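Since the structure comes first, as structure tokens, the remarks are kept for the end.
Here the complex is missing one protein chain, while the rest keep their positions.
What follows is chain A.
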Amino acid sequence: MADVDIVNVEKTFSGGKEDSPFTVFQDVNLSVDSGEFVSLLGPSGCGKSTLLNIVAGLDEATAGKVTSDDKAIVKPGPDRGVVFQEPALMPWLNVKENVKFGLKKHKLSKEEAEDRAVHFLKLVHLGKFMNAFPHELSGGMKQRVAIARALAMNPDVLLMDEPFGALDEQTRSMLHEEVQSIWEETKKTILFVTHNIREAILLSDRIVLMGTRPGRIMEVFDVNIERPRKTSDPDFITLEERINDQLKGEIHKVMREEMGDGYGGA
């Protein structure tokens, strides 16, 4: 297990020859404790995915420091498992081979890798589909393979970038339950990017609300609601409204900028 520390992080894209540099966000500070489930919530363009990618090591921060377990993050590594919005499975490998693909760096014996893949595929309820190829699976099943693959690497931190954004409502709520039980079982540190308020309240210990232009952390909400959470819980609804009020102002800001004076929203 590990904690993640984000200190004074800034991300600026240099832009083309004529474009002026564009700052996605700056002075972002966030500490995620070991075993904590933290959501990054915000409108599109606030840089929440960029921040996650920096923690993953796929993107580089322009300034500031990001550490995992007090070690500076300079490149991607199997200590930080990533689940993307798209499942990103290798189409030429079957389900089990896809999970084992993530274990190449673990120097396991064939039997150990096999056992590990089988174990995590059973954890996401795909025991019957070990030999299927990705194109034979539904979107939700593919995403579960991607989760099993990330978990099988036994990462200290699990980074999830809108992992259920492309799924239908039923599949999504089923996967919410699965993620919760997996998190309770493995106690991984999870950093979860979403633009769905309910999803964030349902799953997180803390919700980091990000604003846009300039991208920044607006407010951090502690979710003190007993698990398993119900969307009908009064505390749930109160928190949802609080976050929604904050978020609305940000969304209007984005719309006004994109649509110009023609935008009539409050």
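The rule we apply is simple: a contact is a pair of C-beta atoms (placed from the backbone, for glycine too) under 8 Å apart; a residue touches a chain by one contact, two chains touch by 3 or more; residues count from 1.
We take it that contacts and distances are computed from a predicted model.
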Chain not displayed: protein name in its UniProt record ("succinate dehydrogenase", "Amino acid ABC transporter membrane protein 1 (PAAT family)", "Aspartyl/glutamyl-tRNA(Asn/Gln) amidotransferase subunit C" or "NitT/TauT family transport system permease protein"): "NitT/TauT family transport system permease protein"
Absent-chain contact - pick from A:Asp27, A:Glu60 or A:Glu136: A:Glu136
Per the touch definition above, residue among A:Val82, A:Leu167 or A:Val223 touching the missing chain: A:Val82
Candidates A:Gly102, A:Gly140 or A:Gly211 - the one touching the absent chain: A:Gly102
Contacts of chain A with the absent chain, listed as residue ranges: 56-58, 75-78, 80-82, 84, 86, 88, 90-92, 101-102, 104-105, 133-136, 149, 153
